Every structure is written in structure tokens, then in C-alpha cells.
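Structure below; questions to follow.
A protein chain is absent from this complex, but the other protein chains hold their places.
Take a look at subunit A:
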Amino acid sequence: RLKNIVLGWNDLLCSKPMMVRDALNQAMDEELERDERVFLLGEEVAQYDGAYKVSRGLWKKYGDKRIIDTPITEMGFAGIAVGAAMAGLRPICEFMTFNFSMQAIDQIINSAAKTYYMSAGFQAVPIVFRGPNGASAGVAAQHSQCFAAWYAHCPGLKVVSPWNAEDAKGLLKSAIRDDNPVVFLENELMYGVPFEMSEESQSKDFTIPIGKAKVERQGTHVSLVSHSRYVSHCLDAAVVLAKEGIECEVINLRTIRPLDVECIETSVMKTNHLVTVEGGWPQFGVGAEICARIMEGPAFNYLDAPATRVTGVDIPMPYAKILEDNSLPQIKDIIFSVKKTLNV
């Protein structure tokens, strides 16, 4: 009887839903505890508990040495973080949003990404740049850009884009343990969304490998390929389409660079149709890259129709709610695009 009670508690603990922000918090907490070289720096990460509360409680637990509040000087503190990584530490550099990373982008690309190559393998840069990416709600043009395509363009970087809480925890732990520069693109609108966590994700050594996509939903008629928040949209669209007898296979990319092309190819060779879904702008974007790669590989011959990209509208983000809502992919846009692709 005692054993049953214990198992019952176990089930309860395992299936307790966790919000994405708490999963990120837990990942950082565990890695800070595990390796004393790991530290976090950024604006408001310490005493404010994080602009979005992602680092809540960490300063209280680890103190000034490991959780560092910086002035509003992105180029400077990103450079300092990269220098610290070169000299043996393992920094997590937070950008309050990735829009501000543009001020520091030279340090990310020229000082971090390229250095291992330029030094022919002598100087590694084990750093994580993390923060919310892409559109939020009502924050207008300068605060809503998606940087996935920009960073994923560059050799020497890994670019990760988690969707749910399990992704967030496992991928952030992997990113921190990775000896290379990782750009970790979170999403502000996902921070407060709760998700069930698997039993294995409770372990302090739980990691999700960078560079591997996950099939979130099996399907036979069309492959929906997405990352971050839009995985939710795809799953919701899939539910609606299923009622009409269209079975969507939904792929959560998890990592943008390196792209798990094999996963997409396997899926397309099964479904014969491809629709990519992203929040970023269409031109030279993640979807564009996926389409090009599919064309260059074995899956091309299995396509029964040209691949379709569902993207953000090609404009700076407007402010008014009705305009903003119509600047980003909605579930109806995905449904419409699937039907067009399937010619139904």
C-alpha cells in the first residue's frame, strides 16, 4: 500500500505542468549548480529577477558573482561575455529581447562565431546568448523582429528555437554545456504557457540534443514544419484539418542551425507535401532555406506540389491590434495554405 502511495505521488509530480519560463529557470539553476564556471549576465537579471522573470530567484541563490546586472550597454557586455568565455568561463548572456542584440551583433558574429575557425581550433568560445525573439504583443516595429534567419546564416553559430517547456529545459541545458556559441531564441508569448513535462525531464542531466527536430504529430497528407510559438498554431490547425480528413504531420524544428533536414525529408517523402510556418519575414528566411534544401535533396522527387511558406507579413510590425494580428500567421492562414498545397 505504501508503494502505491509513493507511486501515486510520483505520477502527480511527474505530470505537473510547467511553464516555459520556469523550465528555463530550472535549466539555468541546474547548470549553475553543476558547473561553477557558468554565470548569467544581462540587464535586470539579478535584483529585478529578470525582465520577464526567467531568472527569478537565481540572484538570491547564487549572489553577485554568478548573476550579474549590467548597465544598458549591449555591445560592451556582450563583448565582456565573449571575452570571459575565451578566458575559461561559461557565460549566459541575456538580451532583454533579441532586438537589442543588433547593437552587439559584431561581438556575436566576429568575436564569438568565427574565432574557433580563425584560430584553427585553438580558441573556443563556450557562450550562450539567450532572450526573447520575434513578435510579442503590441510592442511595435522596433521590438518585434525575428532574428532566426539572421543568426542562422552564420557558420560558427548554433541557433536554437525551443517551442514548449520540455524543449526549453532540455535545449538550454544542452546549449550551456555546448563548447560553442549558441544563440538561444525564446519567445515572450510562450513564457507563461504551461506544458506537461515528461518523467525523464525531471532529471538534472536531462538534455535535448541540438540539431535534432521532433515530430510532434504523425500525419500522412502534409508536412507542417515550424519552430517556436508557431508549432502551437500548426498543432491547432492540424486538429481542425483532421476533422476534414486531412492528417498533418507536424515537425517542431527545435534547432534552426544546424537544420535537421533529414527529419523534414523523411516526412516529405511520406506525405508528398510541404508547408513551412514561421513568424519571421518571408524573404531570405527559415522557410526559404527549407524549400531550397528540399529541392537539393532526395525529397524533391516526392513532392506532388511546390512547397509553401507561411510567414509573417513583409512589413515592419504595426502597433494597432487588428493590424498586428494580421501581420503574423494565424491558424486560418495555415489551414488555407495546407488546402491550397493539397489542391482541395
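Rule of thumb we're sticking to: contacts are C-beta pairs under 8 Å (C-beta built on N, C-alpha and C of every residue); 3 or more make two chains touch, one makes a residue touch a chain; residues count from 1.
Note that contacts and distances are computed from a predicted model.
Missing chain, UniProt name from the options "Pyruvate dehydrogenase E1 component subunit alpha", "Calcineurin B homologous protein 3", "Ig-like domain-containing protein" or "Mediator of RNA polymerase II transcription subunit 20": "Pyruvate dehydrogenase E1 component subunit alpha". Residue in contact with the omitted chain (choice from A:Q107, A:S161 or A:T308): A:Q107.
Within the full complex, the residue among A:N25, A:N164, A:N180 or A:T311 touching the omitted chain is A:N180. Interface note: of A:A81, A:M96, A:I246 or A:I335, the residue touching the hidden chain in the full complex is A:A81. Contact residues of subunit A toward the unshown chain are 39, 65, 68, 70-71, 73, 75-89, 106-107, 110-111, 115-124, 126, 155-156, 158, 179-180, 258, 296-297.
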